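Report on the following structure.
Left out: one protein chain. Kept in place: all the others.
Entry: chain A
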Amino acid sequence: MKIRLIKDKVIGTGMLTFSILAVSMVLLIGIGLYWRSLPILQHHSIWELISSSTWRPLKGEFGFLSFIMGTLWVTGMSIAIAVPLCLLVAIYLSEYAPIRFKNFFLPLVNILAGIPPVIYGVWGVFFIVPLVQHYIAPSFVDFSTGFTVLSGGIVLAVMIFPLIVSIIVEVLQTIPKELKEASLSLGATKWETIKKVILKKAMPGIIAAIVLAISRAFGETIAVLMVCGNVPISPKSIFDPAYPLPALLANNFGEMMSVPLYDAALMFSAFSLFVIILIFNIISRVILQKIEVKNA
């Protein structure tokens, strides 16, 4: 009898300990990155680092603006492509598609999620980059190598597509059938019902899916690195190359470490990425809460 109670206590405390350990990783990583980037922060102010776009490590000039902008452009592009597409696919799958089609299609979508990023990168280089270079860009700009924000955005969009679709389908299936019937029985069409009732009810879930996808897109490295061109200049249009933060880190870490402050600068780039994702998550959480309060 006693032993059962002790077991209960031990399991409970054990789970708490592991949960705290897991969660504290976020804090530890943040602190670690900050600590390793301290050397550069002692020479330059944070504002100086993130507002300058001059990147001349050999002369001791470290400006991260173009990398931060590169990250934002590529991520923004991918979301702009992926979200409308995913919404339509998810709505089709959960509301219109015959069950057989859905049961065939959804696992297929999930396979997409399992393909390693480097394969997306190769696919991007051999398919998307030439496509952008020869067919899309010429209608808008005089010259483009194809290694652009647009290419990165397209490749990233395909990569986050399965994530968003499967979450939104999941969310749409939790909407009670009776709510749909309520709207339909008032004489609303299927589309009116979806637009005005179902999507409204599902909005918090949809936003959560997009937030997750954006967080994923921010951090995606290898595929983006292969198709974005990696030129440390802030992009002015989607046909310019970009150099996102993760690519900077992956390309240079382990090289040129003899250059003073270089190591700390790269750590600072990792730290900036960390902060961007943190801020983004906080903002989306606030938005979510607002919506939930409004809908509840």
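Convention: contacts are C-beta pairs under 8 Å (C-beta built on N, C-alpha and C of every residue); 3 or more make two chains touch, one makes a residue touch a chain; residues count from 1.
Note that contacts and distances are computed from a predicted model.
The complex appears with one chain absent; UniProt names that chain "Phosphate transport system ATP-binding protein" among the candidates "Phosphate transport system ATP-binding protein", "ABC transporter", "Hydrogenase expression/formation protein" or "Putative transcriptional regulator". Within the set A:Leu88, A:Ile119, A:Leu186 or A:Ile279, the residue that contacts the chain not displayed is A:Leu186. Across the interface with the omitted chain, chain A contributes residues 98-99, 176, 178-179, 181-189, 192, 196-197, 200-201, 294-296.
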